[in-house]
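In this view, the complex is presented without one of its protein chains, the others remaining in place.
Chain IDs A and B follow the sequence of writing; residue 1 opens each chain.
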Amino acid sequence: MKRSKVIMVLSLLVIAISAFAWTNELSRISVDGNKFVNEEGETIVFKGLNIADPDRLVKEGQWKPKLFEELAGWGANIVRLPVHPGAWREWGSDDYLKLLDQGIEWAKAEGLYVIIDWHSIGNLRTDLYQADMYDTSMRETLRFWYTVSRRYADEPAVALYEVFNEPTTFNGQLGTLSWDQWSNMVMDIINVIRANSPDAIPLVGGFNWAYDLTPVSDNPIPAENIAYVAHPYPQKREKPWVEKWEKDFGFVAENYPLIATEIGYMYPEQKGAHIPCLGDEEYGNTITTYFEEKGISWVAWVFDPDWSPQLIKDWDYTPTRAGELFKEAM
Amino acid sequence: MKRSKVIMVLSLLVIAISAFAWTNELSRISVDGNKFVNEEGETIVFKGLNIADPDRLVKEGQWKPKLFEELAGWGANIVRLPVHPGAWREWGSDDYLKLLDQGIEWAKAEGLYVIIDWHSIGNLRTDLYQADMYDTSMRETLRFWYTVSRRYADEPAVALYEVFNEPTTFNGQLGTLSWDQWSNMVMDIINVIRANSPDAIPLVGGFNWAYDLTPVSDNPIPAENIAYVAHPYPQKREKPWVEKWEKDFGFVAENYPLIATEIGYMYPEQKGAHIPCLGDEEYGNTITTYFEEKGISWVAWVFDPDWSPQLIKDWDYTPTRAGELFKEAM
Partner (left out) sequence: MKRSKVIMVLSLLVIAISAFAWTNELSRISVDGNKFVNEEGETIVFKGLNIADPDRLVKEGQWKPKLFEELAGWGANIVRLPVHPGAWREWGSDDYLKLLDQGIEWAKAEGLYVIIDWHSIGNLRTDLYQADMYDTSMRETLRFWYTVSRRYADEPAVALYEVFNEPTTFNGQLGTLSWDQWSNMVMDIINVIRANSPDAIPLVGGFNWAYDLTPVSDNPIPAENIAYVAHPYPQKREKPWVEKWEKDFGFVAENYPLIATEIGYMYPEQKGAHIPCLGDEEYGNTITTYFEEKGISWVAWVFDPDWSPQLIKDWDYTPTRAGELFKEAM
C-alpha cells in the first residue's frame, strides 16, 4: 500500500471513529436551577416516548435497533424504559441488565437519552400494590436501584432514574401513606442511587398515581439535583385544565426541573380504553402547548400497538391519532 | 293443572323463596356505642362457637353443612373461623377463599354470623411467633386482610374481622412490643379493611395472648366502629376472677362492644390439657354469668374432639362437660 493511501485510510478511520464516538457518547445531563442542562451548559427540554417493558418487547419479537431508530425518526430525544418488578424477577438481575445494556446501546446509537423507570404502582410502605405485575417491596426496590445505579454510573446516556412509577393508596384500599413517610422512603432510594452513581438525576413522583405534587410547595424532598414527575392524563381533572395543572403540579417547574414521564390519550372505541386516559386532540394540544410555554419536559405513553393508550397501530409503527399529534409536537 | 292449584303452587313457591331469602340474608351488624346492633336497631349479643381451621376440618373429613347445623342446634348465633397463616399459604389465597365461601354459605343457611380470625400468635413487629403454624409477617397479614375484606365487603354475614388472634411477646422471648407500636400496626390493618369493606367491624385484642386490655383506658385504638376482644381462660388469673376480669378487660365494655372470642376450660385428665385452660364448671358458670350481666358477647373454644379445650368428644358431636355448660348458656 502506498504511503498516501495509508494516510487517507487512516484519516477515514479517524473520522469514522470520531463519528462513532459522537453517536455513542452523550453529553452528561445535570440539574441547574429548574432546568436540565448538558455539559455544554445548554438547556435541554426532553421530548420523547415510552416503550413497553423490554421483557414484553422481547416476547413480541420487537426488541431491536429498528425500534429505537423509529423513536428518533419521530423526533424524540429521550426514551423511557419501564421495568416491571415481576419481569425483573423473572429474568433475574444479570439477564435483565443485559436487556437494559442492549436498549441503552441502541438508544445511544440514535442519540437518545434514557429514563430507567421502576414500574410499580401502589403503596411501598404497606407493601400493597395495584396488581400482581406491580408487586415489589422496599427491599427489592433498593436492591434494584443499587444494582442499576452501579451498572450505569459511567453512562451519561442513562440520565434519569425514575425511582417509583406511580405511588398511590388506591383511595386508601392499599392503606395509608403520608407525604413524610413517602419522602423518607424516597430519600432512602435517592441516597443509594447517589452514592453509587453520583451524577444520576433521580425523578420523584407524587401521590394519585404520580399526579399530585402539591406537598412539594411546603415539603420538598430534601435532596439536591433531583427532578419531579407528573403523569397528567386527561381525566385526572375536568376542563379547563391549565389552571388545575398549574396548581396540582405545574408550579413545581418554577423551582425544579419537571418532566411529565407519562402523557397520552385515546378514544373510547380504542382497544384498552380506560379512565383516566379518555381524551382527544384538545387535550393533546393543550398539554403540549402548556409544557412548551413552561419549558416542561414530556414523554408520551406508549409506543406500542397493544398497551394503551397507544401511539402506534401496528409494528409498522403507523401512528394513531395521538401518535400523530405527539410526533408533530416533538 | 287447575288454576286454583297453580295459584296455590305459586304461593308455596313464593313462601319457599322468601324463606330461602330469609335464611340467606343476615341483617348487617354495626357498632352503636358499646353495643352491636342490627339494621333493625336491635342489640345483638353474640354467643357462639369456635370451630377448627377449615383446612384441618377438610383433612378430617368434617368440613360440611352438618357441622354448621349442629352449631345452630346448640344455640349459637355466630361461628369463628380461625385461619392459620400456614394453612392460608398452603392452599393459596384463591383456594382458601373457596373454603371460606363454603363455610360462610353454610353458616348463613343456619342464620349464623361469621368471625374471620387471622389465627397467629406472637409479635408482629419483630416478626417472631410462638410456633411455626403461627408464622406470618406484616406483609402477609395486610395482604390477607386486603384480600378477605374485598371478598366479603357485600356479605353482611361476615360481621367481624379479628385482625390478629393473640398478640404476645411470650414474656419478652419474642422481643418487645409497645402498645403504641401495636396500635400503629392495628391501624394499618384497620385502614386496609375499612377502605375495602367499609361496613366491616374489626376486632382488636390486647397483649398477654389477647387477655390484657388495660392500655385501652388511656390509649384506645384511634378508630371508630371497632370492637375489642378478650381471651380470658381460667388460669390467666387466680380466683376470685370477676374483679380481676373487670379491671383487666371488662371495663372496656362500658365504652365499646366487647367480645370474648375464646373462652373455655378442661379437666387435667383430658387430652391436650394445658395451662392456662385448666378449670371446671365454676369457671364456666362464673364467666357466662359475668358476661350475661355485662352484655359481653362470647365464643366458646373449640368445637372439635381433638383440639383443646374440647367442646365435643367425637364427631357425633357428643358434648364434653364444658360443651354441655356452654350449650346450656347459649
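Observations on the structure shown:
Please note the rule applied: contacts are C-beta pairs under 8 Å (C-beta built on N, C-alpha and C of every residue); 3 or more make two chains touch, one makes a residue touch a chain.
A quick note: this is a predicted structure, and the numbers were derived from the prediction, not measured.
The residue touching the chain not shown here, chosen from B:176, B:235, B:255 or B:289, is B:176.
Taking the complete complex into account, A:143 is the one of A:143, A:237, A:313 or A:327 that touches the chain left out. Only one of the listed residues, B:97, B:128 or B:242, touches the absent chain: B:128. In the full complex, chain B touches the omitted chain through residues 126-128, 137, 171-176. Against the chain not displayed here, chain A makes contact via residues 138-139, 142-143, 146, 150, 188, 191-192, 194-196.
Just so we're on the same page, only the chains that are shown with their structure count from here on.
Note: centroid distance chain A to chain B, computed from Cα atoms, is 49 Å.
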